[in-house]
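Notes follow once the structure below has been shown.
Only a portion of the chains appears, each positioned as in the full assembly.
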Amino acid sequence: MSDYILRVKEISKSFSGVKALDNIHFDLKKGEVHALMGENGAGKSTFMKILIGLVAPDSGEVLLEGENLIGSNVNDTLKKGISMIHQEILIIPELTVAQNIFLGREREVSGKNGLLSGWLNDSEINRQAAALLDKMGVNIAPKAKMKHLSVAQMQMVEIAKAISNNAKVIIMDEPTSAISDKEVGTLFQIIRDLKAQGVSIIYISHKMDEIFQVSDTITVLRDGKYIGTKSAAELDQNALIAMMVGREIDQMFPEATQVFGQELLSVKNLGRAGKFSNISFNVKSGEILGLAGLMGAGRTEIARAIFGLDPWDEGEISIKQSPLRARTPREAIDRGIGYVSEDRKGLGFIPRMSVKDNITLSSMNNHRKGGLINTHSEQSVTEKMIADLKIKTAGTGQHVTYLSGGNQQKVVIGKVLLASPEIIILDEPTRGVDVGAKFEIYKLIRSLADQGMAIIMISSELPEILGLSDRILVLSKGKQTALLSKAEATQELIMRYAVA
Amino acid sequence: NQSSNKESGEGGGDKLVIGATMLSMQNEFIVNVSDAMEAKAREMGVELITVDAERSALKQVEQVESFIGQGVDAIIMNPCEVEASSPAVKLAMDAKIPIINVNSETSAKPTAFVGSDDTESARIAMKYIAEKLGGKGNVLMMHGFMGQAAQIRRDNGAKEILKANPGLKLLAEQTGEWDRAKGMSLTENWIQSYGDKINAIFAQNDEMGMGAVKALEAAGLKGKVLVVSVDAIPDALQAVRKGTLDATVFQNAKEQGGKAIETAVKAAKKEAFEKEVLIPFQLVDKGNVERFLK
Amino acid sequence: MNKFSKLAQYGIFLAFALICLVLALSTPKFFTVSNLLIIGNQVSINALLAFGVTFVIITGGIDLSLGSMVAVTGVAAASFAHPDTYPLIVPLLVGLGAGSAMGAFNGLVITQSKVPPFIVTLGTMTIGRGLALILSKGRPVSNLSDEFNFIGGGNIAGIPFPIVILLIAFAVCSVVLNKTILGRYMYAVGGNEPAARASGIRVSRVKMWVYTICGLLSALGGILLTSRITTGQPNAGAGFELDAIAAAIIGGTSTSGGTGTMTGTLIGALLIGVISNSLDLLNVTSYYQQVVMGVIIIGAVVLDGVGKKD
């Protein structure tokens, strides 16, 4: 009994009448990695926020080494030895990496008492941050401003922050959703070290292979209810998926048909100073082109340039042989390009607008009626899209901010589809999306290609790239290093070109 | 030493420079004073630098400091406040630059004063009301910006007369912030509250008085309520002629401005000058309004 | 608008109803037809400006130049409104044109430079005030034609004309905000500007529209004011911007952009108007009026917040 460090009993929580968590039980052993699994919207993050003291539960008990934590605020729980890597990146953009890592703990670091206890000791903060990042094997300058980092680098800083707290329990809510394999390797090494020191870890991820790599125990939630806890050794992928979604998924990737039509998009010698250079490729109707590369390879930058979000310096982009001129998102959309960004929250949707208003935002011209909006056509189009994409929402009027990550992603895809694109660029389309929804999205991507669209898919998950792409363009440090056919591509080959 | 510092105009280097700081160039009466000063300065061949204190005593003190720094030959100040503008007078006196107060006073004694006493204007207006009502009736008073010198003095003057006429009852007093639209709204609201009980309204300036007239006209009460205000701006004079405004109190802007420049020039040249030039107020009603219309 | 945000508005609506009830009980003069019409009349100008600034705030901007635009447009219109000079349409077009031009200038600077709206409109606030004084040479422009004065002073079937204008403007603004694509884009731009851009919305164009509309509504307010007091005052409208912004925020428009409704803003404007009317009716000493006004405004919004809690 006493080897449980954290015990949770009968936690329930409702948001405006809707039950997000219903009578949850959870026990965490000392020194174990305990995976928490469930579909998007199952209540995992809400549960974790209750543990850390950011959300107050309606009822229930949280005991850390026998001490009840209910009523404690974040400040207390952090001090008592729980720390958390949040699902959404929570950083202060204007502060430096080191300042972010030790935010809230400046007093401990400065080591000063009495009158000087309010004084900052930034040289010590920088020194400790440098040591920490070095020990983790992460190459980020402690004095760099946070806002100048890539999302992946920000995520590594968040990891550093959580482990620097010397916590007994570390919650990791989708820590790998924005980082590439190399950093995942780094993280897993850290997790093993922590485990050896007796630290307990709650690990949340939608990446199945990770779960079986790191976890000792797995607990599954579904629709806010506790489903069960099993030792990782007892389970295999299919059994786990069945526990999560309540049914089995046999084949993850749909069959490719491989009949391509005319060339829709062609990119010639595209370059942007300091970001990428000499990029040339084309995509045909019905084809899925995968863009592979390590974090920071410049894939997102290329996508943004094509879509008109960023300028470019040299080269040409043509749609059906005629070049882009205005180089704005409006032109791109009008010419038939759709873009699903990797930055869902920043570029994807308007949080405080309804599902309907978001989903029709790029195609409002289809809902014009004598100068006013035709709400009827909007409503019916939205309902159809919700049904087609199986979006889980309380209704067309629900604010997108209250949807779970996977469903937010579907809303963004729906918006892009409604603008009737011929070319769709999907940047990390399944980031943070649960297995069930991932499967839906794969089917959707393939069916779009089958309908004659040209698809560019950027992904850091190699199985996804391999499973779905007809051709694969590999990038390394802003340069294109290979264009592989489906037949010749293997995980090892892609990696070889990605580090070239 | 100051003449070497002076801006040399086309005519040569010896032109006298006078710095003037005005209460507010958004106030029609003050603009008239300023125009009169400008005209007189041109006539006398002196350079006049006019700045706007925008009703802030602090700004006024700073402007006088700047004038001293620039080494002007004389300063004319149209004070924002009795007390708060006084440090400016002291600064100028200490720097041995003559300073002439125009239009209103400060508690510190300047080199000379040209103008009239605001308290008197309110006395004149209220006396007129007392007379017309036969010493008996209900009066409403509309104040300017609370706490400003003109508001305080016009309040004092009016209250003096009210005290002397126990038959006059002050039903209510509120601020209309010198503003016509605010004066109009306030009167509309008063009409709701007091309706027929109102016999007279004293507005501390013509702008508010004109607003009161508009509201009374709209309510069909104009014939029954006496409205008197202060300043004699052109609009108010027109209204007096038409009979919508019963009376206003004329303050001679032209005379004040001209005399201020004359006095400043004399003081700068160290010639003899009058230490106090008082320019009297005059009541304007239907009987004598033609004299004041250009 | 979905159910949730409609519910959120009940808060301020209830606060408003409560205050009206208290007033009706404390003075019988409050709930008379004539007094309600007076309030409507007095509220109209602030409400027009508040509608304009609601658009701006929804897109995440701010406009501090409203008051100056009232002055410039009022003076400009008045200059063409003397009796027997131009037909009525001329001063109206001049005023509305001047307001739209100033608004468009705000929009142009804001979209073309990286200067925050606060500074740009603070600058045009000062510039506008100067322009109004230059145009009028610092003196009120009076002697206006009767037709012009009807706009602010006349009645239609016993309803003051400003109230008629107010209601029409309210209807039009509500439709623009809720039923047109432009309105939808305003919410999108204020809700998440990068996402709006990535959705193909021409953000600069939306902002240009919004500041221009705000200028146009300020001009309407300026014309109404000028006509009501039968003079173009170069110093008119000082401080109006704060009242208008207050009305919008009291009505639930968030300064961070992306939310707000015209109904909320109308209630906000009415709330301010009702309080200042009734403080006069109750003859509260003017010093205390200010204290009471401040307390009630904060109180109403606190009440609103309580209503919103889940």
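So that you can tell them apart, the chains are marked A, B and C in the order they are listed, and the count of residues begins at 1 in each.
Operating definition for what follows: contacts are C-beta pairs under 8 Å (C-beta built on N, C-alpha and C of every residue); 3 or more make two chains touch, one makes a residue touch a chain.
Computed from a prediction, not measured in an experiment: that's the story for all the values here.
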item: Protein chain stoichiometry for the whole structure, using the labels that appear; value: A x1, B x1, C x2
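Heads up, the rule we're going with is that only the chains that are shown with their structure count from here on.
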item: Category of the chain touch graph - line, ring, star, complete, other; value: line
item: Most central chain, judged by mean C-alpha position against the global CA mean; value: C
item: Between subunit A and subunit B, centroid-to-centroid distance (C-alpha), Å; value: 70
item: Separation of subunit A from subunit C, taking each centre as the mean of its C-alpha atoms, in whole Å; value: 43
item: Footprint of subunit C on subunit B - complex, ascending; value: 25-28, 31, 143, 146, 172-175, 179-181, 184-186, 188-190, 192-193, 210-211, 214, 218, 233-235, 238
item: Residues of subunit A touching subunit C in the complex; value: 15-16, 307, 309, 328-330, 332-334, 339, 341, 346-354, 357, 361-362, 364-365, 367-368, 371-373, 397-399, 415, 419
item: Of subunit C, residues touching subunit A in the complex; value: 2-4, 175, 179-181, 184-185, 187-188, 191-192, 194-202, 258-259, 310
